[in-house]
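Only one protein chain is missing from this complex, and each of the others stays in its spot.
Lettered A and B in written order, each chain numbered from 1.
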Amino acid sequence: MRPNVFRPQSLQEACSLLEEHEEALVYGGGTALQILLKQGILVGSSFIDISGIPGLAEISFTDDFLRVGPMVTLRRMERSEEIRELFSLASSAYAKVANPRVRNTATVGGNIAHGDYRLDPPVALLVLGASVELTSRNSIRKVPLEEFFVDFQVTDISAGEIVTAVEIPRSIHIVGSSFVKLSSLSANDWPSASAAVGLMENDNGVHTLRLALGALAATPVMATVDIRNLNLDQTLEASLSKAMELMDPIADVRGSVKYKLRLGRVAVEEAIRSAWKEVPNGR
Amino acid sequence: MNMVFQINGRDVGIEVSDSELLLDTLRHIGFSSVREGCGVGACGSCTVLVDGKSVSSCLVLTSRCNGSSILTSEGLADDDPVVSQFIKNGAAQCGYCIPGFVMMVSELLSENPIPTEQEIYNHLEGNICRCGSYPEIVQAAMDASKAKQTSKLTC
Partner (left out) sequence: MGGDLTNLEIENDAAAVGQSWQRSDLEAKVRGTFRYTADLPVPRCLYLGVHRASQPHARILNIDISSALEMPGVVRVVTGADLFGIYGELIYTGPAFADQPPIAIDKVRYVGEPIAVVVATDLITARAAADEVYVEYGELPAVLDVDDAISGSDYVHEHLRPSSVFSDLKHLQGRGETNVNYEYNLTSGDVEKAKANSDKTVSGEFWCPPTSHVAIELFSTTAWVEGNRLEVVTTTQTPSYVRQALASMLDIRLNQVRVRTQPLGGGFGSKMYDRLEPLVAAISWTYKLAVKLEITREETFVLTTRHGVAVSSQMSADSIGMIVSAEADVRYDTGAYADIGPRIASKSGMVACGPYKVANARVRSRCIYTNKTSAGPFRGFGVPQVTWSHESLVDELAREFGEDPAQFRRKNLLREGDVAPMGTVMHSADFVGCMDAVTSAIGWNTPLERARGPWRWGRGVAVGIKAVLTPTISNAVLQLNQDASATLLISTVDMGQGSDTIMAQIVAEILCLGPDQVRVVNPDTDITPYDTITAGSRSTYHTGNAVKKVAERMREKLISIAAQLLGVSETDCKLTNGGVVASSSQKYLSIDEIMQLHFGAIGTTLTTESNFTTEWIPYDKETGQSVKVTEHWFAGAAAVELGVDTRTGRIHIAHLAVAGDVGRAINPALVKQQLEGGAIMGLGHALFDEIVMDHGQMINGTLLDYQLPSVKDLPDRLTPIIIENPHQTGPFGAKGVGETAIIPIAPSIANAVRDAIGIRFTRLPLTPERLLMAMAGEGD
């Protein structure tokens, strides 16, 4: 049956509606919801369309953060010059989602809230140390993205909460990064493995490798690797062994567990090699 | 709800149900260049531009387009260079998916007037031409870019 659509004009109103209608889903870009509706996975839900709420589609910079409103489209993230300058890893991951039409429609908030383990942006955002702002009628809380993805298609969003921002800290100083997406069927397919890598630097040089994986476990996963005094080969070895601990792939039409484990290693290695090249003067 | 939007430059006021999809609305009022091929945003046959941005109209609520300006391939100018170059290159077989490609190329050239071949591929990778007219489509996109540059110079 056709869903009801509510169109709140304020965040407060949206939160109240969410409390009143337990079954209601927040409608951001709607790409995922429309697909789930057609596939009969969502039946008879109400939608709360948050596009009429002012201020949710803004990209802003503070001294500490890049703050992205939930209604910012993926394509704006891909194309924003400022974001490309400061967080090229995010730009490149957003640019890899589906196709330009979906990216023109789908939103940053919905993409995170969807919680799909194969999505590209969360992998990059994990490496960038992003957090998610969740707003309900009585509270606002901030959840580090590392804690946000709980299980297969399950996030930390509680009943009554709306994603109101994604924040990327400016304090994590990344000097080299790369996002690698490997598909197993057609070139435009979902990934069978993806990896994002960021190399963190302080005054003493590169010290930490941040690594996140997509499509290789029930949720996007991440780890940090201490790479002080390690050369590229040693870094690869240390990171790959960490990556193997993170990987717990799900078999599907895009490949078996064994295959995805192999592909995951390739994605990690490729991302590290490519990020490594971005570090000025080598190490 | 009652809503007003512009389609191909003309104001249209209609009543739509809450959950109506833009694809159904546009087809219902006669824009048959907008076609369902997959219903899940994967084939591109229902592509239209909303405020200059390509969308899969099968995934977009009509109500969200209140006040927007929508362009379908029927609304392109008679001498539109993208249309002309698709014709010149014979870039169609069965033709069903072609308006979607035309709209994607139009969007691309408005954002990036001189795309590389790779940029064309990146922009069109989510459109399926099952007849496989891709070589002619890519050539048409490149030629349209050139034609647009030339017409700019002569203006």
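Operating definition for what follows: a residue touches a chain if its C-beta (ideal position, glycine included) is under 8 Å from a C-beta of that chain, and two chains touch if they have at least 3 such contacts.
These numbers come from a predicted model, not from an experiment.
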Residue of B:67, B:95 or B:113 touching the missing chain in the full complex: B:95
Listed residues B:61, B:124 or B:142, member touching the removed chain: B:124
Options B:25, B:57, B:72 or B:145, residue touching the unrepresented chain: B:72
Touch list for chain A against the chain that is not drawn: 1-2, 35, 38-40, 182, 184-190, 253, 255-256, 258-259, 262-263, 266
Touch residues of chain B, complete complex, unshown partner: 31-40, 42-43, 45, 72-74, 76, 83, 86-87, 90-99, 102, 120-122, 124-138
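FYI, only the chains that are shown with their structure count from here on.
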Chain B contact footprint on chain A (complex, rising order): 2-5, 7, 27, 30-31, 34-35, 38, 47, 49, 51, 75, 79, 98-102, 104-105, 187-188
Sites on chain B touched by chain A in the complex: 17-19, 21, 39-42, 44, 47, 50, 53-56, 58-61, 63-64, 104, 107, 111, 123, 125-127
